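The complex appears here without one of its protein chains, the remainder shown in place.
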Amino acid sequence: MVQLTYEPIDVPQLLARAQQPEAGAVLLFLGTTRRFTADRETTALRYEAYEEMAVRELEKLEAEARRRWSLVECAIVHRLGRVPLAGASVAVVVSSPHRDAAFAAGRWLIDSLKETAPIWKQEHWTDGTVEWVHPGTAQHSKADQS
Amino acid sequence: MVQLTYEPIDVPQLLARAQQPEAGAVLLFLGTTRRFTADRETTALRYEAYEEMAVRELEKLEAEARRRWSLVECAIVHRLGRVPLAGASVAVVVSSPHRDAAFAAGRWLIDSLKETAPIWKQEHWTDGTVEWVHPGTAQHSKADQS
Amino acid sequence: MKVAVKLFAAARELAGETELAVELPDGADVAQLRASLAAKSPQLKPIADRSLIAVNSEYADQATVIRAGDEIALIPPVSGG
Partner (left out) sequence: MKVAVKLFAAARELAGETELAVELPDGADVAQLRASLAAKSPQLKPIADRSLIAVNSEYADQATVIRAGDEIALIPPVSGG
């Protein structure tokens, strides 16, 4: 299941989907809005997506993860619009009979999403400046990972 | 935070603890009661612990994880007594500024817990038999992992 | 043929538009689209040089041929997650 949403991500519902009798391991990863990046302070993040394409890219990631690992459930949800401090911008939930697959698939999904999904983050700093994060451009040359 | 409980694990509360502004990554692992082990079918698991010692061992794991990785929150909760199909017997929740630490700490915690915590699982099979799982003994010589 | 190129994030703000119309010869490929885009909107260059092009919601390469009616987008370096 993949979804883009402008609302807070409903994590309990995602976990309920993943906790199936065929699974023995459930892994959830949340990317959340962090206050500090180096010494700069964030008030919120704002996310924008090329929505039709992002959904297709996330669907490809789900399909590839299900091909590579034995998964019971696989869900990827990305929030768009404003995400406040400590709020979750992305949730990846996978369940599998054994934990090796859950950890490997969860890690691969979030890494791949960050590489390929056409989604962009805008930093809102406490000094009032606002900047789009485009790794590798002058627009944003700082290392960025969460 | 470490806890043993005879009630269902309160996962939303654990996630709320972990979602702090200083974190950018939250990782949750749940070990859940799986229906099938090879071709045998389970109706439920029952867990027993040497409780005082289990709490101490889990506290050592939390301390060691916090020493090895930069963690904002680290919580380990193990349920005891009967855990029905798809129910969570264990929850590990860690949060950290970046995701490498969250994945590494989460994986290390569940692997280490399974090696050292004095907690035992009893399989209740659909054929009515009941057996304690003691890996490496005649009592239970099957490979066991979740 | 005329194609509309969707813009996002910093590219959208640099151009001040959500789409840019570009005139292309029939049978043009992505490389030609990039050249036309650069000529039409030089202020996009710092981002466009680092961006990918998507055709019909798929990442395209330089040789991908563009057809009238294709949905084209400029994809700056992504930062979701």
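Going by the order they are written in, the chains are A, B and C; count residues from 1 in each one.
The rule is short, and it goes like this: a contact is a pair of C-beta atoms (placed from the backbone, for glycine too) under 8 Å apart; a residue touches a chain by one contact, two chains touch by 3 or more.
Owing to the predicted nature of the structure, the values given are computational and were not obtained by experimental measurement.
Participant: Need the list of shown chains touched by the one chain that isn't shown.
Facilitator: When the full complex is considered, the omitted chain touches B.
Participant: Could you list which residues of subunit B touch the chain missing from the display?
Facilitator: Its contact residues with the unshown chain are 31, 47-50, 52-54, 56, 78, 89-90, 110, 113-122, 132-140, 144, 146.
The definition used in the following text is that only the chains that are shown with their structure count from here on.
Participant: What is the distance, in whole Å, between the centres of subunit A and subunit C, each centre taken as the mean of its C-alpha atoms?
Facilitator: 26
Participant: Determine the centre-to-centre distance between subunit B and subunit C, using the mean Cα coordinates as centres, and give it in whole Å.
Facilitator: Once rounded, the distance between the two centres reads 49 Å.
Participant: Please output the residue numbers of subunit C that touch at least 2 other chains, ranges allowed.
Facilitator: Answer for subunit C, listing residues that touch two or more other chains: there are none.
Participant: Of all residues in subunit A, which are in touch with two or more distinct other chains?
Facilitator: If we look for residues of subunit A contacting two or more partner chains, we find 31, 110, 146.
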